[in-house]
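Of the protein chains in this complex, one is absent; all others appear in place.
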Amino acid sequence: MTRIKAGIINVTGYIGAELARLLAQHPQAELVIVTGRSAAGQKLGDVFPHFAGTDYVIKTEFDSDVDIAFSAMPHKTSIDVIPALLKQDIRVIDVSADFRLKDASEYPRWYGFTHPSPGLLEDAVYGLPELHRDEIASASLLANPGCYSTGAILALAPAVKEGLIYPEVIVDSKSGVSGAGRTLSLIAHYSEANENTCAYSLEGHRHLPEMEQELGILNPELSPSITFVPHLVPMSRGILSTCYARLKVDKLSKGAKAKEELNLLYHEFYKDAAFVRVTGKLPQTKHAWGSNFCFIYPTIDLRTDRLIVISSLDNLVKGGAGQAVQNMNVMFNLPEATGLEALAIYP
Amino acid sequence: MTRIKAGIINVTGYIGAELARLLAQHPQAELVIVTGRSAAGQKLGDVFPHFAGTDYVIKTEFDSDVDIAFSAMPHKTSIDVIPALLKQDIRVIDVSADFRLKDASEYPRWYGFTHPSPGLLEDAVYGLPELHRDEIASASLLANPGCYSTGAILALAPAVKEGLIYPEVIVDSKSGVSGAGRTLSLIAHYSEANENTCAYSLEGHRHLPEMEQELGILNPELSPSITFVPHLVPMSRGILSTCYARLKVDKLSKGAKAKEELNLLYHEFYKDAAFVRVTGKLPQTKHAWGSNFCFIYPTIDLRTDRLIVISSLDNLVKGGAGQAVQNMNVMFNLPEATGLEALAIYP
Amino acid sequence: MTRIKAGIINVTGYIGAELARLLAQHPQAELVIVTGRSAAGQKLGDVFPHFAGTDYVIKTEFDSDVDIAFSAMPHKTSIDVIPALLKQDIRVIDVSADFRLKDASEYPRWYGFTHPSPGLLEDAVYGLPELHRDEIASASLLANPGCYSTGAILALAPAVKEGLIYPEVIVDSKSGVSGAGRTLSLIAHYSEANENTCAYSLEGHRHLPEMEQELGILNPELSPSITFVPHLVPMSRGILSTCYARLKVDKLSKGAKAKEELNLLYHEFYKDAAFVRVTGKLPQTKHAWGSNFCFIYPTIDLRTDRLIVISSLDNLVKGGAGQAVQNMNVMFNLPEATGLEALAIYP
Partner (left out) sequence: MTRIKAGIINVTGYIGAELARLLAQHPQAELVIVTGRSAAGQKLGDVFPHFAGTDYVIKTEFDSDVDIAFSAMPHKTSIDVIPALLKQDIRVIDVSADFRLKDASEYPRWYGFTHPSPGLLEDAVYGLPELHRDEIASASLLANPGCYSTGAILALAPAVKEGLIYPEVIVDSKSGVSGAGRTLSLIAHYSEANENTCAYSLEGHRHLPEMEQELGILNPELSPSITFVPHLVPMSRGILSTCYARLKVDKLSKGAKAKEELNLLYHEFYKDAAFVRVTGKLPQTKHAWGSNFCFIYPTIDLRTDRLIVISSLDNLVKGGAGQAVQNMNVMFNLPEATGLEALAIYP
């Protein structure tokens, strides 16, 4: 079998570097080109010493013939390079947000620009394999989900689908600092981020419309209205999302039995998901560190009849590069876990 | 003026050591005795090197004549030593939970034991100076609040008092690991806690009934029903609490104006509070590191008409030893900030 | 080809768990048994959630037929279980120190016990493949090196072998806290280890005699006399060792040219080493995080004619479990890097 020829546009950010790590070790893919403006001409191993011993050189132009291109360009920039790739019949996985929202009118509101290719928004497939596996298989343009969106949607999807809850939903997420990217900023400066926890983006974080879009599609009658508050905590990797909603009282039994039914329902929903583990123990971000797994723990606050679901994942893997590779596997008809079997690294 | 003679029972935990630090530097108090079983006979500076150069020796028996005793014994143990102190006319500040709940029937449910001195529960004053300054001034037995309770109650008190919200409240708190104490445990083992965030006590954390009790007293008609999920994040100190509730739509104006009114209302509520800072910026735990301040940021998610209030404090200071000293100041008619003026240490 | 049947004795420590991770993913080995007293009967995935989804169950007795046994028992205990395995013709890799020292008289001095099987010390091979590949290939009993020893010996071996330095050597190492193990201790308690750096074992750390033994074998005339000071720094994984020695002035050219010659000499020494990277950049512990690589940077302080060599590795991989698997590969005639190709995880 010939290997998939893959390329990465803008390898020099954290998601780009993580894509390179996963593709360099993928048994069915070959990483044939990586580009990046700031480090063009350098060996990848000189920019990222964990690649010492590999031969990749960072190019300026994405000029190789590939089967699939991963665009790790920033928002609003990705949009400019993708149409040309599609025209060359290169399938594209975009890890930016440029094709995640179906409704073009959401872009001015959440991203501050008018979308130049609204037609492509319809073609683009939202790349959450647990919800859209079939469409992903045949996608030309895949929009890889946001890190927070992945954790929140996976946590809530079974409850929303089954109509267990009222639409008022709270998502409180705690993220490691690598989510803020490799670009220097005061909030990600070590002495500021260390020994510190803070909330941010209270005016509305950009991953929120993805959550409402995807959960709304799952159950249009319920159509959740989400308050989402992301937080930065002093660790490099990981997102823990704690989701809260009021339970509809007639959907489950009372008391401990309700928890069992809930757990079963979640297990059933994810029974074919290679990377979701519904767990009977409280998940920690460490459980997923460096791996593509998402751990999900659904429970009920019996005092108040509220659903609580906690999910944990590695923001750069299942919340980014790993999910992109998982999508590639689906698109090229490989077993979904190919190249992604690595267990989390502990401790 | 003669200095207040103070003693600490069980100085060897983190709250005990922090009490010692604050009292050793207090201009109007004299720390005359510290006890602790595990380290009895040792110099305090040998157990805690930041006390090197001081002369305190850890005693077995609390046998000094003091004006005030701080009990830093564990829950259920404090209860055994306090009555004898009260009989000697020693005023007592208990940093355990043994006298925090007014209703004795709550102890079996939350703490797993029947309270042996329910009569004292009535006499005990809940030591949150921002709510109970007058009763504290004349208290013989003061129950120092829990660290999470302090952050949550201060965040919600103005909104509850004014009846701005519906009773369904979510409190999502993120705490540094010192909150788990100095006793060894796997969850507080460095390699487990580092690079890790997790939730715990989903079956009901013991600080929850304090929150409902105190907010219920503030506004019995509203009487909040709280879902509280505490989390551990990898830092030594600090608690950030993010609180969510649905707004009653007729209580404030619409839009940005509502945020202003809310902010004003919070400023008004805390105008005499020496250690609460209502802030127009998102508070970080680092803002309060090592100090007795609590930062509070109230806002509104205008998309969903929900109140969000974030508070930050140092769990060992305003959430523990600092608040205890603040209470002592009130009890002995000193300016509330005496010995507690230190600014946070940054970065 | 049939896979190597492997077993782990005492899987519940950090080295044991890391061995399980590497063997579970090894393409030529099959992990057929794991034992551990404290967690006997439990699923490995219940003790270590990163194994969720695997079927390993922790046994009490090591009763399977295996080709190789990894003993992750503590020092002085390993010695008791290994002879019986050897009698069953099971090859053994011992990650404890029980067979690292050739001279039985060193055990009372450094480990406080008289070695019960001095005869086995002669048979045992010190498992540093970069120095002893041939003997490892035919070893029945392999003593896996200490984590600090690996970093220091690899840093100094070329200089010692070539006689570049005087025997007075300083090794100053900085280790992540996982090196202190999974057993609870105050020094590894999160709030104590966080925001803290300290030295320990100044009376003589047990990895020191390994360093002197192995470097002495390499060049008996030089026979280094080492002062070794280990330090704990607040991170989970990684060891950085900074080694200092006075250069013999006639061995290299003067000035910048000497640095080049030194670099070449190191490259030459390690030209066949799969996991040693002699680098022209200062190595960081992060460069090796989660991987089996050791990065080595030799240089000269030209002001004072002193050699400085810095090495970095992951204490649980090249400094422990990874090296053990590398040794297994050599013992079973597999390509040395089999199952160990994973790149470091960054950031």
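To keep things simple, chains are lettered A, B and C as they appear, and every chain counts its residues starting from 1.
Keep this in mind: contacts are C-beta pairs under 8 Å (C-beta built on N, C-alpha and C of every residue); 3 or more make two chains touch, one makes a residue touch a chain.
Quick caveat, the model's predicted, so the values are computed rather than measured.
Only one residue from A:N10, A:S236 or A:S311 touches the chain missing from this view: A:S236. For the options C:V233, C:A273 or C:A337, the residue in contact with the chain missing from this view is C:V233.
Residues of subunit A in touch with the missing chain: 14, 176-178, 180, 182, 184-186, 188-191, 193-195, 234-236.
In the full complex, subunit B touches the omitted chain through residues 14, 17, 21, 24-25, 46, 48-53, 178, 182, 195, 236-237, 277, 279, 281, 283-284, 286-291, 293, 295, 341-347. Seen from subunit C, the chain kept out of the figure touches residues 168, 170, 172, 174, 176, 191-192, 194-200, 202, 204, 225-227, 229, 231, 233-238, 240, 242, 244, 246, 282-286, 289, 299, 301, 303-304, 306, 308, 310, 312, 347.
Note that in this section only the chains that are shown with their structure count from here on.
Relative to the centroid of all protein Cα atoms, the closest per-chain Cα centroid is that of A. Averaged Cα coordinates give subunit A a centre that lies 37 Å from the centre of subunit C.
Computed centre separation for the pair subunit B/subunit C is 46 angstrom, with centres defined by C-alpha atoms. Residues of subunit B in contact with at least two other chains: 176, 191, 194-195, 234-236.
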